[in-house]
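What you see is the complex with one protein chain gone and the rest in place.
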Amino acid sequence: MNLPTPLTGVVPPVCTPLTPDREVDVDSLLRLVDHLIDGGVDGLFVLGSSSEAAFLTDGQRRLVVKSVAAHLGGRLPLLAGAIDMTTPRVLDHVAEVTEEGADAVVVTAPFYTRTHPAEIARHYRRIAAESPVPVVAYDLPMAVHTKLPADLVLELAADGVLAGLKDSSGDLGGFRTVVTGARTHPGITGFSVLTGSEAIVDAALALGADGAVPGLANVDPHGYVRLHRLCRAGDWDRARAEQERLCALFGMVGVGDPARMGGSSSALGAFKAALHLRGVIACAATAEPQVPLSEDEVERVGKHLAAAGLL
Amino acid sequence: MNLPTPLTGVVPPVCTPLTPDREVDVDSLLRLVDHLIDGGVDGLFVLGSSSEAAFLTDGQRRLVVKSVAAHLGGRLPLLAGAIDMTTPRVLDHVAEVTEEGADAVVVTAPFYTRTHPAEIARHYRRIAAESPVPVVAYDLPMAVHTKLPADLVLELAADGVLAGLKDSSGDLGGFRTVVTGARTHPGITGFSVLTGSEAIVDAALALGADGAVPGLANVDPHGYVRLHRLCRAGDWDRARAEQERLCALFGMVGVGDPARMGGSSSALGAFKAALHLRGVIACAATAEPQVPLSEDEVERVGKHLAAAGLL
Amino acid sequence: MNLPTPLTGVVPPVCTPLTPDREVDVDSLLRLVDHLIDGGVDGLFVLGSSSEAAFLTDGQRRLVVKSVAAHLGGRLPLLAGAIDMTTPRVLDHVAEVTEEGADAVVVTAPFYTRTHPAEIARHYRRIAAESPVPVVAYDLPMAVHTKLPADLVLELAADGVLAGLKDSSGDLGGFRTVVTGARTHPGITGFSVLTGSEAIVDAALALGADGAVPGLANVDPHGYVRLHRLCRAGDWDRARAEQERLCALFGMVGVGDPARMGGSSSALGAFKAALHLRGVIACAATAEPQVPLSEDEVERVGKHLAAAGLL
Partner (left out) sequence: MNLPTPLTGVVPPVCTPLTPDREVDVDSLLRLVDHLIDGGVDGLFVLGSSSEAAFLTDGQRRLVVKSVAAHLGGRLPLLAGAIDMTTPRVLDHVAEVTEEGADAVVVTAPFYTRTHPAEIARHYRRIAAESPVPVVAYDLPMAVHTKLPADLVLELAADGVLAGLKDSSGDLGGFRTVVTGARTHPGITGFSVLTGSEAIVDAALALGADGAVPGLANVDPHGYVRLHRLCRAGDWDRARAEQERLCALFGMVGVGDPARMGGSSSALGAFKAALHLRGVIACAATAEPQVPLSEDEVERVGKHLAAAGLL
């Protein structure tokens, strides 16, 4: 299907359930997709950071897109990450995920290599020229170690290179520059500005964002869809209450002991433990070399679910 | 062939010559290998940073290893980078490069994802368990955004997980901790400590390093081999003079205008322009999205070559 | 006067006008204070980053506090920065600014030295124990190179160590954790959570912030006071329009040529040029070693003012 212009609403970055031996658990993945559709989401984003794209082999990535695309059958727009270091490698992923059915690709600036705004522009222009589907920029400085400059995003939007932005930078001021610029720039139409920050979706929508891509929506899609609707209705008080409930739930990302593991092990481990506790996926394993949560830590995830009314 | 224990001497990270349309130029690659062998180097490292590994597709990576391995025919040890974000993806590269003939693999800590010392240890242990050849750790904080702790490297060396370290961190104090630790730790034998810093090879060898992996050795392998021999002979005055000549030559990495391009475009562009000017490779193109050097900038590369007596 | 508990509303970080030979221009400073009072602000913050506190000598700092305190005569609460590297040096500034009449002190985490959460806690506890007035934490990672953890801020608030937070981190998610925590924690009362981010004041107030400390309020205090009132009235549509007008005005911080100067020269130069163009201060000079704006750059500041209806 064609990507809506702009894409709006809640577009969860879909977790990738794994078997105990770290293969993609397709049954669980499709149950998770059904869980999200049941929640009322507006699109799906596979192979993002919450999907552990950085940990999946090329074969696993392909299997994820193929399985979800077939299962969706065009019911919702399907975005797929094409996460790799530089243009030629990203282009290979673009070819693969679009062959399997992605309706749009989500692409970061180059990483691992040192980079430069001129090179970032060249990167996106080259990818857009080759991609059969629209290209959404993915701003994730924590991973990429570069912040996409708002001016550059708007320039590429005006030139038709980019169809949207997924902003997980946490910098709402810079995000606003893109939102406002995309609305006022005469040459930009249909550009989709999406926040990836779980805790400030109400604020992002209030200032004009088109939608949100919250990893936590795996755990509580109904909550984020409710939040989105309240914001669209201008019911800001109830929106804020819903957002605060989700913020408390989001506290689960900190359950992992920082002496034993990094932030990714803790956050993705918590999302998967929650999905397992909610009965959506069969196994909470995360990919190597992430450190598994302890029983105590999983129990704390359960308390977060209970406090949010999800158990 | 088996990797020497320890691997010593000059082991250049081999540039990857490209055609004007950015395919691997195998003829030029093999001429470059011959140029390096003629220089007297002690091993070759393909698919490192100077090889633009971050820019090569999986198919191109495989072609590079296969071509060089076949051409070498076991005359020199062949190390190959298995550069990717996390354990499962690195393992796929390990399988590919060893199938094509690599005698050892060179692996960084996880990147793009947030990481932790416990996860780095888990990463190397898992890779060493699966790899059919020895694993060399690659410390490149500029790209990976994590510094490998000296204690962790020594622990993994003592446990037989790591066969060596290529240190491109620029931190000679930390490097020394590994060099001294590898010599004095009763459980460590045959561990190879190699510096990746072009400008301080004499210093690294003086304090006990086993060898060097300098990108600039593509341009002047004879110079680095001479430097290594002078150091081994304890002729520190002549070694210093040779090193200073190479430092001046290394100034070429700064020819690119920082308003137009990043450090990788400039440095790799300069190495390739120099190889082209010296008649070793057919085309100086670097991979996308790197910005090409201008004619003026290439001319400045030529002046560096001339000043170093290489034209 | 006593600091309100909590302090709410618009509390500009007051610029420090200088003479052409870089002495404090007290006449201009008091005119600026009158301009801010005329705008309807709720308090003043001297010796913050927008005040060039990092550039003022101890004598100049003292003169600023003394002059403003005398001029205010208790009409508004007066906060003063006590910006220095570590506890003993900060305590000297606390003694000086409170002697001159500050009603509260604003203090960052230690900087220049390497630091640790336990040391940050120790720092604030020691300062609060010695300070005759309430202590407000100043979170400014761009300058301090440490982010104040939300948990630590809340712990210190609950213990009565901190009276408030000025958050200039740009991280609205973390800010929200403090806002919500300060409201729900049973042991915290009267704690003031203020945003220092010019471009997202509406968002910060919508999620429960007590007020804002925007550097740009020097240039347009009436605008920020209007924005604050619209937010308090729940008139979010008009608030957003006002905020967007201020965001466009805020674009002035980027007038300086990045090839010639850093971000501080550009932003503080623009604020002072704007105040000079508006007739509030006599001279737009910034402190050494900041690079002055060119005539062209000042002209662009003027265009920002005109577009915002301020000339």
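Order of writing sets the labels: A, B and C. Residues in every chain begin at 1.
Here is the rule we go by: a contact is a pair of C-beta atoms (placed from the backbone, for glycine too) under 8 Å apart; a residue touches a chain by one contact, two chains touch by 3 or more.
The structure presented is a predicted model; accordingly, all values stated were derived computationally and were not measured.
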Touch partners, limited to displayed chains, of the chain removed from view: B, C
Touch criterion as defined above, residue of B:A95, B:A199, B:C283 or B:A307 at the omitted chain: B:A199
Residue in contact with the excluded chain [from C:C15, C:I120, C:L148 or C:V219]: C:I120
Which residue of C:R89, C:R183 or C:K303 touches the chain not shown here: C:R89
Touch list for subunit B against the chain that is not drawn: 170-173, 176-177, 180, 197-200, 202-203, 206-208, 234, 236, 240, 243-244, 247
Residues of subunit C (touch criterion as defined above) contacting the omitted chain: 22, 49, 54-58, 60, 83, 85-89, 91-92, 110-116, 118-120, 122-123, 126, 142-145, 258, 260-265, 287-291
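Note that only the chains that are shown with their structure count from here on.
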Chain contact graph, described as a line, ring, star, complete graph or other shape: line
For subunit A paired with subunit C, centre-to-centre distance based on mean C-alpha positions, whole Å: 35
Averaged-CA centre spacing for the pair subunit C and subunit B, given as whole angstrom: 48
